[in-house]
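One structure, pasted below without further comment.
A single protein chain has been removed from this complex, and every other one stays in its place.
Let's look at chain A:
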Amino acid sequence: MQVYKALFKVIQKNRTLLMIYLVVFMVLALLLSGSYNPPQDTDFTKVKVNIAFINDDGDSQLVAGLKTYLAENANLVDIPDETQKLQDALFFRQVEYIVRVPDGFTQAMLNGEAVQLEKTTVPDSTSNIYMDLLINKYLNTVNAYTTNMPGLSQDDLTKYLAKDLAQQTEVTMISNGTHSVYAEKSGYYFNYLSYSLFAILILGVCSVMLVFNDTDLKRRNLCAPIRSANMNFQMILGNLSFAILTWLVLISASFIMYGSFMFTTTGLLLLLNSFVFTLAALSISYLIGNLVKSRGAMSAVANVFALGSSFIGGVFVPQALLGDNVLTIASFTPTYWYVKANNEIAAATSFNATNLQSIFTSMVLVLAFGVAVLGVTLVLIKQRRVEA
């Protein structure tokens, strides 16, 4: 394992440069994912509207029932029945809705006649609709009783109304799993990780391959009785070890930030996806390492590949916001499929055959990229073994 050991010594000699890259990319990843705020959960909270209730009809059980019903669903605010004060209350948003019960309302309702309550509202207020719904619900229920049970006493009517309107439909949120607050944040971190990982692997692998592909050293190695397959195996093993070390360092930050969440199905799938991507990124880095001839070219290629594929693959801009043409081009990069799988993993509240199939298809595609590129690289190396 002379080549493997020498390769690691070369990496060790370049460790300062690689550590700088690693730290810079990690800090960037942490800062960006830390500053990312996923949309807040929209849990239902009942909001009561401030309203004023003015009764011109006199005391009746029906009006009292309406008032009680509205008081249960809105905040009744006492405002003197003066035009100026009522207008001020609306203007200063002391109330958003003023309902006035007209004279003769009770009798008209009991007779089954069409009655209209007067309302004064803040223009374009959403609460208007809510209050209209509440009032209409009350009036429609009264209407239903007076129509179908003529001669029903006001006492009985209000009892029925109170009972009916007290009915609530219970809504239970049913889910097969729980969606952690870390899911989207970690998904974002792992998306960004692809950029860091790609850049570091290209730079690291190229640094090593530039040394081993130096014409004189390469010729000297070719004079030695070491089989091409053995040489490639040691090279790949060395670079794989470096890639896994880099991956471990980068994912260690996710354990620090998201703790035990990383041991959930979501966390483990994100880790698996990032590992598969590491293999593909290593394969591409190995190809680039065998093609570049100078350190200048190495930096340029690292930036173009890592940044370019991240931009079109949806690392910095969500895939949903990218155009179809961009996504079509991006689909020829492993970054696109990696990000796609990450987004699906992070968005899933539970895992079933359908979403898992989609996630694993993306992973297999990423792996296929890696295998194909590695095959091309090995052919390239074999062709270059003896110069024409």
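Here, a contact is a pair of C-beta atoms (placed from the backbone, for glycine too) under 8 Å apart; a residue touches a chain by one contact, two chains touch by 3 or more; residues count from 1.
Basically, contacts and distances are computed from a predicted model.
Undergrad: From the list "ATP-binding cassette domain-containing protein", "Imelysin-like domain-containing protein", "LAO/AO transport system kinase" or "Cytochrome c oxidase subunit 2", give the UniProt name belonging to the chain omitted from this structure.
TA: Missing chain, UniProt protein name: "ATP-binding cassette domain-containing protein".
Undergrad: Given the contact definition stated above, which residue among A:V47, A:A114, A:V171 or A:A224 touches the chain not shown here?
TA: A:A224
Undergrad: Using the touch definition up top, pick the residue from A:E82, A:D155 or A:D216 that touches the left-out chain.
TA: Result: among the candidates, A:D216 touches the missing chain.
Undergrad: Which chain A residues would touch the chain omitted from the figure, given the whole complex?
TA: Looking at chain A, the ones touching the missing chain are residues 2, 5-6, 9-10, 12-14, 211, 214, 216-217, 219-228, 385-388.
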